[in-house]
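One protein chain omitted, others in place.
So that you can tell them apart, the chains are marked A and B in the order they are listed, and the count of residues begins at 1 in each.
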Amino acid sequence: MKCKFGKTLLKLLGIGLVLNVGLFCVFFFDLDGKLLFKVVEPFLKNHYDNMERKDTLKAPYEIDKFPKYSYDS
Amino acid sequence: MAKNIKKALRDFWYGKPHTAEEGGRRLGDLHEDKTHLYKHREWRGVKDTMYYFYMIWLYNYIFMVKDVMVMGGLVNFAKGVWRYRWVGQTYLPVLHWFDRGLEGMRGEAMKASAWHYRAMVSTTIRQFQRMFAADTRLHGGKQNDLYKHTIAHNETVWGGVFYPWDGEIQNVPLEMIPYFVTCHVNSHTVLNYIDAVQSIGLPGDPCPMCQAESGIFVLDDVPDYAPAVVTCNEACDASVSTSTLQDWFFDKPLFSLPMPMIFDDPLVKKYCAREIEELWKFVEQQYNIPFSWDKLVKKLELQNELQRFEWEKWEVAGKTDYYPVNGVAQALYRIYQTQYGDWEIWHVTDKKVRKILEKCVSKKINSFPQTRHRVIAWSCAPLYYSNWCTWAYNCWGLNVIINMDSLMFDMTIRTDSYENTLEDMAQYHLWAPMRRMAVGGMKHMFELWEYMEKFNCDMVAMYDQLQCKGVQGLHGLFEDEFRDRNAKAFWIPHALPDSRTVSRAEIRRLINDYMTTVMHEEPLDPSLLDFDDSMTW
Partner (left out) sequence: MRDLKHLIYFENLLQEANNDLVKQAKAEGKRAIGYTCYFMPEVLLDLPGCFSVRLRAPRCTSPDIATYYMSARVCHYARSLLERALEGGFNFLDAQMATETCTATCRFQEHLQQKHLDSVKDMRIIDNDDFFCNFIDVPFKNNQIAYEHYRDQLRAHVLGGLEEHFGIDTSDAAIMAAIEQQNEVSRLINEIGDYRKLDNPTITGYEFHVIQLVSLVCPKYLILPYLRETAEEMKTREPDQKKEFRCKVVLAGSENDDPDFTKLVESCGARVVCDRYCYGSVESRQIIEVKDGEDPLMAVARHYLTTSNCPRFMPQDEMRARKQRIAELAKEYHADGVIIASNKFCEYWSYERVIDTVILKRDFGLPVCSIEKEYINSASGQLRTRFQAFVESVEIKHIQEGK
C-alpha cells in the first residue's frame, strides 16, 4: 500500500516536473507568442477578413422612431 | 576565467545588470527583427524569472481560462471569438502585452505592475463575456434575461452613474473592450475599424479614436447586448459626432448625457447634476427598475476607498524614490479603474499592491534605481505604444512617475446627503477622461507645472496627439512656456490608436535625438536605441 502510494507520488512528481519544465520551455522560448503570431492570428485574420458582413449603410434611419427623452419640463 | 564564471553565476542568480558599463543585459538583443517576438524571454535572475514564470505568465494564463469559465462560459467565449475580430485577434496575445509593459522590471516593480495588469485583464474578460452572454446575435436573435438587464454606454460615461442599479443592471461600455483596450494589446485590430469608417467617406483628420469607435459599427462588429444606450459628448467634437453615427447603426433608445465643457463655473455643475437625474429617470423608464439610494451610497463609498489608496500611492510617488509601479501600469490601471467605476477586482489588487508599497517604503527599496530623470507625461498617450515609458526607463533612465490621465478624477464623493452626492457626482462626471485637462478651459492643460512640482519631476514627456484639436490648439503656447521656463521637455507625436501615422520607431528616434542632442546623455542600454518592431502587436 505504502509502496503504491509512494510510486503514485513519484509518478505525480515526475509528471509535475516534466510539465513544469515543458511549460518553462514554452515560456522561456516564447513558444506561445510564436504560435499566436505565426499561426493563430493569421488564421483568425483570414477568417474575419472573409466573413460575410451586413452592409450597415443600408440600416434604416427612421426620423421619428424615438421620443425626446426629457423628464424635467 | 574564474572572474567570468563568477560573473556568469552572478548574472544567473541575480540577472544581468542594467547598464552597459556593468556589462549590461542588452534587452534589445532578445527580440526577433520586425515581429519583435522574443528569441527567448528575459532572464531576470532566478527569483524574478521564477516569479515571472509562475506568478505572472502561468498564473495569468490559468486565471484567464478560469475567468472565462466563471464569467459566461467557454461556449459563449468561443462563439464570441469566432464572430468578433476585436476579441479573437486581440486578446489571445495578452501575455505579450504584459511582456512589453514589464520588460526589464525587477523585484517589487515587476510584481506591483503585474498585479495592475492582472486586474485589467480580469475586468476586460468580465465585460466581453457579459456582452457575449447577452448578445442576441450569438443566441439566435433571442433577448435573454441578461440582455434585459444590461445597459450599453459610451466608454467615456463614468460607470458610477449606474451604481443605483448595482446587481440588477450591468453597465458595459460600448467601446472600451472592442476598441480601447485592444489597441494596447494588439494594435493591428483597430486599423480595420479606422479604414472601415474612412471607406464610407469620413475624412482622415478627425480624432482617430472616434474614427475607430465608429468603424466598429460600420464593420458590423458590435454585439447586440442591451436594450438601451447612454452616450455623451466626451471628449471632443468628434465624440459628439460619433454618437450620431452610432445611433444610426445601433438604432436603440439613446440618452445623451452631456458634459459641459467650461466646467469650472458653479452654474455648470448645477446643470450637470440635473442631467444626471434625467439619466436616472431614463434608466428607470427603460428597465422598470427603481433607483436605489442605498446601493449608490454603498458603491460610492467603495469607490472612495480606491481613491484614498490612490492618494497614498501619489504621496509615495511624489515624495520618495520607493514607488513600485511603472509608468504604463500606473496610467492604464488608473484610467481603467476610475472610468469604469468600482469593482471587486480593484480592491483585491489594491490590497496586494498596498503590501508591496508598504514593504518598499519601510525597507527603502528603490525599484527604479537607474532613474536619471523623473518624468511627468502630459496629455493623451499613444495607445499602441503605451509601454514607451518602459522602453524609456530601460534605455535612458527616464522614469515616468505620473501622467495626466491618472490625475483627472482627483476626488472622493460625499455620501452624507442626496444633494452633496449629486453635486460631487456632477463634478466627477465633468472631470471625464481626456477631458479635464485636454479640452475645455486651457487653464487645466497648464496645471502641468503644478503637478510637475507636486510629483517632483524634472522633465516633461509631452504627448502630441496629432488629431486632437484641443491639444493642437495650444501647441505654440506650450512651446513658448517650455522655452520661457527653461523646462526639459520632449514631444511625442502620435495618433492615439493608429500606429501607421507615427511609428513606434519614430517615437523612439525622437526621444533618442532629444536625449543625445539636447541632454547630451549616453544610453543605459545601447541595444535599445534602434530596433525594428514594425510588425509587432
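We adopt the following convention: a residue touches a chain if its C-beta (ideal position, glycine included) is under 8 Å from a C-beta of that chain, and two chains touch if they have at least 3 such contacts.
No experiment lies behind these values; they were computed from the predicted model shown.
Engineer: Of B:90, B:129, B:256 or B:536, which sits in contact with the chain we cannot see?
Structural biologist: The single option touching the absent chain is B:256.
Engineer: If the hidden chain were put back, which of B:37, B:169, B:183 or B:202 would touch it?
Structural biologist: B:202
Engineer: Give the residue, chosen from B:474, B:487 or B:510, that touches the chain omitted from the document.
Structural biologist: B:474
Engineer: To test your reading of the contact rule: which positions on chain A touch the chain that is missing from view?
Structural biologist: Per the touch rule, chain A residues meeting the hidden chain are 57, 61-70, 72-73.
Engineer: Hey, which chain B residues sit against the chain that's not shown?
Structural biologist: 200-203, 205-207, 210, 214, 231-233, 236-238, 240-245, 247-248, 253-256, 258, 260-263, 265, 267-268, 270-271, 274-275, 278, 439-443, 446-450, 466-467, 469-470, 472-477, 479-481, 484
We adopt the following convention: only the chains that are shown with their structure count from here on.
Engineer: Using the average of all C-alpha atoms in each chain as its centre, how far is it in Å between chain A and chain B?
Structural biologist: Centres of chain A and chain B (C-alpha means) sit 21 Å apart.
Engineer: Under the touch definition given earlier, write down the residues of chain B that touch chain A in their complex.
Structural biologist: Interface residues on the chain B side: 35, 37-41, 53, 57-58, 81-82, 85, 88-89, 92-93, 95-96, 99, 188, 192, 200, 217-221, 248-249, 251, 253-255, 274, 277-278, 281-282, 285, 537.
Engineer: Can you tell me which positions in chain A touch chain B when the two form their complex?
Structural biologist: My answer: residues 23-24, 27-30, 32-34, 36-37, 40-41, 44-45, 47-48, 53-54, 56-57, 59-61, 65-66, 69-72.
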